[in-house]
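Below is a structure I'd like to ask you about.
Every protein chain of the complex appears in place save one, which is left out.
Presenting chain A:
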Amino acid sequence: MHVTSPVREPLIQGGKTYADVTEDICRHVEGAPTKEWKIAFGISLLVLAYGTVCLAWTWWEGLGVWGLNKTVGWAWDITNFVWWVGIGHAGTLISAILLLFRQKWRTSINRAAEAMTIFAVICAASFILMHMGRPWMAYWALPLPNAFGSLWVNFNSPLVWDVFAISTYFSVSLVFWYIGLIPDLATIRDRATSKVSRFMYGTFAMGWDGSAKTWARYEYISLILAGLSTPLVLSVHTIVSMDFATSVIPGWHTTIFPPYFVAGAIFSGFAMVQNLMLITRVVYKLEDYITLEHIETMNKVITLTGSVVGVAYITEFFIAWYGGVEYEYYAFFNRMTGPYWWAYWAMMTCNVISPQLFWSRKLRRSITFTFFISIVVNIGMWFERFVIIVTSLHRDYIPSSWAMFSPTRYDIGDYIFSFGLFFTLFLLFSKYLPVVNMAEVKAVLRSTSAQLPAKIAGVAKVRQRGTAEPAFDKDKE
């Protein structure tokens, strides 16, 4: 017997029954695409098309079309890469760490957050391919036996560690997401009215029969995957941070980078989850499932991780002074007051100051304000990477090599490509797959619902084709 303390706020509103949950989530999968969805999808495709043209030209013509120069050899490419990888972290945190901590509020948002993770990692990977310049050589990043003499990856390079970290991360996240989908796919299969969808969802449901044994296996594998992904939450961004921190560039070489990047990643990831969920809950009318409690809790996570990042900024700045290394001191002083001061202060304002507004309960329960701050946070986190990368590079050791970076239309276009790709994938997901994990919401319904209906099982509604009432209704027994 589990007990839920009365001091906990309920998570699910509207007195839902199990049948209601199925109905509310499945109907978006089963119905025809709405007009809004079609418009949004059309826009995404257009954006993707424009981005694809830019990307095609980048690859055709070469990386010279970017605004890089001899001094600033990394700019938007790696900024965007780190930004997207970071965004992915919230999904893994929600699915893995919050599962281990038995946080019931994760159930309404984990599905979409994990999907976001996968798409964000795909976007991130696309920047790796882009900045290889010759993407058909991408397999050179893998330690494969080859016929090119002594050509082999440099295991000392954090860029190679990145290849392993990100591919592991992608595989585990994908498996986690897919395993979580199986019971829901089976539900959709069982409700399907057309042969095609019964076949498609049935194939991917892999013969799920809902027996006690399959549920037990589902629980085991979820825990095992959570155990595997928890270190991944830390390791992926740790290794991304080492792309910079193993170097001796002032402003990059600082030992706090690994945990500080992880905190920043979770911070931006939760902001992106907020953005996506706030739209989804309105469009799909999921206000009873993604409630103010969920939004408030996520805002608390944003405030916490934003403050951790703030402590890291202050630590770096303090040690830059304390260490007495003039290069280091200059790098940080230059960030604040040099030609990129606006980027630095955009980062500080967006990342450190703005989440502190959530100390007000009224603000963290305001949907409009939450949406606004989430966007601000993501802008801030983009600037953070930009500041770290560009301001550390643009002042070379020799003043004659000092330079500035200005993006070309291809820098911008390739970034736009990733947005097109992300939203196209996310919209496809939100149409063809259940955006909320029905099975897991049902599992917490009894303990977290605001008003429990007398009969929690409920009765499935009459189906579109006019099928009669279910032959067996246990509530009538």
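Everything below uses one rule, namely that a contact is a pair of C-beta atoms (placed from the backbone, for glycine too) under 8 Å apart; a residue touches a chain by one contact, two chains touch by 3 or more; residues count from 1.
The criterion applied here is as follows: contacts and distances are computed from a predicted model.
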{"item": "Listed names \"tRNA threonylcarbamoyladenosine biosynthesis protein TsaE\", \"Chemotaxis protein CheC\", \"Recombination protein RecR\" or \"Quinol:cytochrome c oxidoreductase quinone-binding subunit 2\", with the criterion being the UniProt name of the chain not displayed", "value": "\"Quinol:cytochrome c oxidoreductase quinone-binding subunit 2\""}
{"item": "Residue touching the undisplayed chain, where the options are A:G14, A:G67 or A:P259", "value": "A:P259"}
{"item": "Among A:T238, A:Q274, A:N299 or A:N351, residue touching the chain not depicted", "value": "A:T238"}
{"item": "Contact partner of the left-out chain, one of A:T71, A:S307 or A:T408", "value": "A:S307"}
{"item": "Touching residue (missing chain; options A:T4, A:T34, A:N146 or A:Q451)", "value": "A:T4"}
{"item": "Residue ranges of chain A at the interface with the undisplayed chain", "value": "1-8, 100-102, 230-231, 234, 238, 242, 245-248, 253-259, 307-308, 311-312, 314-316, 319, 322-325"}
